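Structure record follows, encoded as structure tokens.
One protein chain omitted, others in place.
The chains carry the letters A, B and C, assigned in the order they are written, with residues numbered from 1 in each.
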Amino acid sequence: MSTQIQEQETETETETEQTSEHQTRRLAEKRERADMRERAEADLSDADEIVRLKIFRYDPEVEGKKDPRFDTFEVPFGKGMTVLDALIYARDHFDSSLTFRHSCRQAICGSDALFVNGRQQLGCKTQLSDLEWPVRIEPLPHAEVVKDLVVDMEHFYDQMEAVEPYFQTNELPKGELEEQRQTRENREKVKMSTRCIWCSACMSSCNIAAGDNKYLGPAAINKAYRFAMDEREGEDMKEHRLNIIEQEHGVWRCQTQFSCTVVCPKDIPLTEHIQELKREAVKSNLKFW
Amino acid sequence: MRIHEHDVIVVGAGGAGLRAAIAAHEEGADVAMVTKLHPVRSHTGAAEGGINAALRDGDDWELHAYDTMKGSDYLGDAPVIETLAQDAPEEVIQLEHWGMPFSREDDGRVSQRPFGGLSFPRTTYAGAETGHHLLHTMYEQVVKRGIKVYDEFYVSRLAVTDHDDPEDRECHGCVAYDIKSGDVVGFRATGGVILATGGDGQVFDHTTNAVANTGDGPAMAYRVGVPAEDMEFVQFHPTTLPSTGVLISEGVRGEGGILYNSKGERFMFEYGYANNAGELASRDVVSRAELTEVNNGRGINDEYVYLDMRHLGDERIYDRLENIIHLAEDFEGVNPVEEPMPVKPGQHYHMGGIETDENGETCISGLYAAGECACASVHGSNRLGGNALPELIVFGARAGHHAAGRDLGEAKVQTGPSAETEAEENLDTPVEPGAIDAANEDVAADGALVEPEEVVEYAVEAERHRIEDLLAHDGTNHAEIREDLQKAMTENVNVFREKEGLKKALEVIRECRERYQDVGVSDPSRTYNTDLIHTIETRNLIDIAETITLGALAREEFRGAHWRREHQERRDDEWLKHTMIAWNDGSPRLYYKPVILEGENKTYEPKIRSY
Amino acid sequence: MAEHYSSFEPKGTRWLLQRLTAAFLVVVLAYHFMLLHFINHAADITFAGTQVRMSQLGYFLTMVLFLIAGTFHGVNGVYNALVNQGLDGTQKTVVKWLLIVAGTLLIVQGIRVAVAMTGLF
Partner (left out) sequence: MSQSYDRGLIEDFGRWQEFSAGMWAWIFHKFTGWVLIGYLFTHIAVLSTATVDGATYTQTLQGLESLLLVRFLEVGLLAVAAFHILNGIRLLFVDLGVGLEAQDKAFYAALITTAAITVASIPTFLMGAF
């Protein structure tokens, strides 16, 4: 129910404007950056240690950033500093166009999964002191780069949503304010799987997902696991859940590479969950035969 | 011009926004969510503790309401508090039916545990990640219902008619900046716009809130004429990690954790801040004690104190406080089994916000607010732990239902400037608050804009200009302004408040406003321009900071989370009233409206708050 | 866009068979290697020796089964590997049938060889 009317005129107008203004803007940018550097330098001189960051830069529409490159930033290091802290410092003091997603700073929003020194990790949960310096920071591999460290997450969301990621049951209790019963053991069983924060680190690390774009991927399968194993949904629904993950690009694609399990910032035993679903699927198929 | 049309538009997709969208959908409305973060990235996910609801025998909603009223230090409105207590059980069971993985009892029912300030263990929880599960469970329901989500769309302006009196104005939609493509997009809402933009902790430089919690909703509503209510009431948490603001739960002190200053003194006792309760004194007492230590030169690095739990022994730590070890290691690089953890107070929750009634509606028809950005008011001057999450689902649902046309009955809470009973006449501000050029840039000033389509189109056009200007202008970097603002707020408007400091803060805020006139965005890109977004947010922070400080300066008493050096007592005779600030088209005006203490079955008598 | 699951086909069958054949192959392959490289050195193999072994029904059947299991396991493994790399559509169908034909030919030829080795026909 949406009306989308493209306004041709303004669009072309702004475009020409942009190119003509580009020079001046870039010069001004440079001046500004020099200013910021100066201020930052004052900070640098009393810092004991400097950490060097090599950050991937790319912007499809800015001259000079169309070809991807690595920029080096030198950031004063302090105890307890995380990769995200360093990125924020670099952005606020050296180059305000440095772009990355972040929000909670406490490993719960899942927006800052990055490729740091060749491994998928959350910027906010990675101590600089645990890394080899200089620190190389890139956007997540196997995802389209939108700009700098920001990647397109649509594909990941699509996969997550393809497994019917919502609770379904036909047997809700009748009484008013009556909850469904769930044993502690059963809650314990699904507990780890419910901790996923949709950061997509696992998906990015999986070679199979890289090769087969339709592969559901570890996070989505884990999501399916979360419901399939929840006793509150009932047996019928479990059957249905297994059908979903048994699809061509479902669990059978997993080659137990374990890299998803290795990188998951929430320590979810993804491979184990996938394997368990494979066995469950075989078991239920054996019932059919 | 791209204009999307829906019955109900929900701005923000945290707990409150998601619940509102589901409610509107239940009502049969065509609802869409517009959010600057993908829903699962919202800060509701960070809540750990739990959700209060009177579910069991021996407990009932009246007890919950009573506890909440007492916790609010009698500044909450009874009809709203009672609505919260009455609706919470049903809403929590609803969550359970949607599959939320609550912690369980042996008999398979949802577990409840005791929480500070509650007379009954009524806090339901899901491990130490209640908010995460609440957020994800509701997003799942949104996916199930196929509700349209415009994710990574930054709402920067409300489309409101241009009547002189805010109470005559109507909201017809909003304008958003599509972060990925750089388009300015209009949203037309035939039923209503629900703001659910969450907290505004970024006003301070140290907070448990997310970087995205910049108070956009309250700032936008405030500027189109909705009064801001009780803004001076900001809750601080005494134990947060200095570098990130990550919260170290009260559990550490509960288990016997000890606070030390740089001289190794157990200052809670040594300097008599709380000779009986010591580390277990209430949040505000501990926060102030910590800051006093630092101010008196007994802090470490002039910044924080130590929270030590080593003496508890490895076994007990691993058994009960394991997650604390991970938090300290991951976010502070400290292993709390081997060394003490640095902690300092941090902003945690804002009780004040957009003035609404118990149906979530503001004085502008068609404009609603729910969640932390709203002030109905449930929490009064102090929020009890575990009461924010039920607020999200209860008032989120009510706002959603009401916007979609369900009849919820006449609201008991009066809203808008007409509810004023008393004006603030002699507030002594060192500088003029409000817009620099008093002219109202937020509503077309000629009073001609009333047609819904026009209102939205005008707003889109205005916003497009503002963004073009910001992009074209090379001026001050917003980050400098933001940093100075946050520092000033933390220095002067945090747990310690005194007249001179508050005035100082107002001066800095004014300066920030002036510097903001010259702000520019140096990233020329249309694609994912976070520089631009942060620049717009900074404007909102300035407005919010000002309301907090004005409220704090006006309220000459010590109530709940608001402490004044000059006024160390709660003064019910004079201050049993809500502080209201109206933007007043650019020149803010303070006034008061009464607190409603008459509940359904009883009237709440203010008592001394002691536990 | 993510593909929603469509028609129900237990993909688990091939997965299970891959594991079962693998388990079988471990034993037989080890036996095969031992017998033909360590007990009887490969260099000393003669038709006569082969014939003696092949003429025992048990050994004959084991070897035929070995062949079938090995072929299925190998061909199915290759197919999976290609699908994992995103092989799709007509290409996938073509490859599938190519592999089935190749596998069948291998088994047929293998059995012919085995039969020849018995020297009975």
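As a working rule, contacts are C-beta pairs under 8 Å (C-beta built on N, C-alpha and C of every residue); 3 or more make two chains touch, one makes a residue touch a chain.
This structure is a prediction, so every number in the text was calculated from the model and none was measured.
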(Q) Among B:R56, B:K180 or B:R266, which one touches the chain that has been omitted from the display? (A) B:K180
Q) On subunit C, what residues meet the omitted chain? A) 19, 22-23, 25-26, 29-30, 33, 37-38, 41-43, 45-48, 50-51, 67, 70-71, 74-75, 77-78, 81, 102, 106, 109-110, 112-113, 116-117, 119
Q) Contacts of subunit A with the missing chain: which residues? A) 56, 58, 60-61, 66, 68, 117-119, 136, 138-139, 141-142, 144-146, 152, 207, 255-259, 262, 269, 271-272, 275-276, 278-279
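Just so it is clear, only the chains that are shown with their structure count from here on.
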Q) So which chain ends up closest to the centre of the protein, judged by Cα positions averaged per chain? A) A
Q) Whole-Å distance, subunit B centre to subunit C centre, using C-alpha means? A) 66
Q | Per-residue multi-chain contacts in subunit A, two or more chains | A | 161
Q.
Among all residues of subunit B, which ones touch two or more of the remaining chains?
A. none
Q.
Touching residues of subunit C toward subunit A in the complex: what are they?
A. 1-6, 8, 10-16, 80, 83-86, 88
Q: Using the touch rule from the top, collect the residues of subunit A that touch subunit B in their complex.
A: 1-7, 10, 14, 18, 21-22, 25-26, 28-29, 32-33, 36, 59-62, 78-82, 85, 91-93, 96-97, 99-100, 102-111, 124-125, 127, 129, 146-148, 150, 153, 157, 161, 164-168, 172, 177-184, 187, 190-191, 194-195, 197-198, 227, 230, 232-233
Q) Within the complex, which stretch of subunit A touches subunit C? A) 155, 158-159, 161-162, 208, 211-216, 243-244, 246-250, 252-253, 255, 278, 281-282, 285, 288
